[in-house]
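All protein chains but one are shown in place.
A and B are the chain letters, set down in written order, and residue numbers restart from 1 in every chain.
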Amino acid sequence: MVKSNEPIWWSLFSAGGVVAAFFYPVTIIITAIAFSVNWISAEGLRELAGHPLTRIYLFLLIFLPLFHWAHRFRYVAMDLGLKGLGGILPVVCYGAALLGTGLAVFFLVWA
Amino acid sequence: MFMVRELTCLFVGGYALFLLILASRIGDADGFSALLQHRLVIVLQVIALPMVLYHTVTWLNLTPKVLVIWRGESRVSPVLIAAVHYFAWFVVSVIILWMVSMYR
Partner (left out) sequence: MAASEAKGTDKTVVLEVFRYRPEEEEEPTFQRYEVPYFEDWVVLDALNHIKDEIDGTLTFRWSCRMGVCGSCGMMVNGDPKLTCAAFIRDYHPATIRVEPLNYFPVIRDLVINMEDFLEKLTEVKAWLVPQEEKPVSEGEYRQTPAELAQYKQFSMCINCMLCYSACPVYGQDSDFIGPAAIALAQRYNLDSRDGATEERAEVIFSHEGIWECTFVGDCTRVCPKNVDPAGAIQQAKVSATKDWYHSVLVPWGKRDVKSR
């Protein structure tokens, strides 16, 4: 038996779990309620969206939780019997997370 | 119940995807705000919120299993470890709400 490289995925999963646990509830409340009940005005929203901190915040809340989803989903799929797919399952899961992260970099950093 | 906890990852992933779409409209204030006010988007978030809260609660409750701190011959109380994390969650949430409220 050889030491696995799993730690890279597990540490991303853990970091993502922490980010989702601490930041998602309040962020959902903000995105679901704040704007639709006009707690934040249209002008305020424009300013908020323009702030660089918002970009950093959004990036962290996309990148890490995506890897949290990917790792957990990979194992849920295995528990539900999709093990037979062999090596393709991790590629699909982490690949999707990587793609999402790449897009987040493009939208928030590049553009 | 283990499966329910694991399946919260779908809602975490789903919200991450939503934030990604939001991010794609960061330069377009009208598109950004339109997405946030769309009825289906709001309904999906209302469904996701309890699931994400379940993720938070199950996650914070497990922190003592991973964060083992020794003081001499005994461990720092697992309840205390979890409580500190709950407190931090509360503080972080208040700070975020306060910062966003400055834009109202």
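Operating definition for what follows: contacts are C-beta pairs under 8 Å (C-beta built on N, C-alpha and C of every residue); 3 or more make two chains touch, one makes a residue touch a chain.
Since this is a predicted model, take the numbers as computed values, not measurements.
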Among A:M1, A:V37 or A:L53, the residue in touch with the chain that has been omitted: A:M1
Residue of B:H38, B:K65 or B:R104 touching the missing chain in the full complex: B:K65
Chain B residues that touch the omitted chain in the full complex: 2, 6, 62, 65-66, 68, 70, 72-74
Residues of chain A in contact with the chain not shown: 1-8, 10-11, 75, 79, 83
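Here is the rule we go by: only the chains that are shown with their structure count from here on.
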Distance between the centres, which are taken as Cα means, of chain B and chain A, whole angstrom: 11
Complex contacts: residues of chain A adjacent to chain B: 16-18, 20-32, 34-36, 39-42, 44-50, 54-55, 58-59, 61-62, 65-66, 68-70, 72-73, 75-76, 79, 100, 103-104, 107-108, 111
Complex contacts: residues of chain B adjacent to chain A: 3, 6-7, 9-10, 12-13, 15-20, 22-24, 26-27, 29, 32-33, 36-37, 42, 45-46, 48-49, 52-53, 55-56, 59-60, 88-89, 92-93, 96-97, 100-101, 103-104
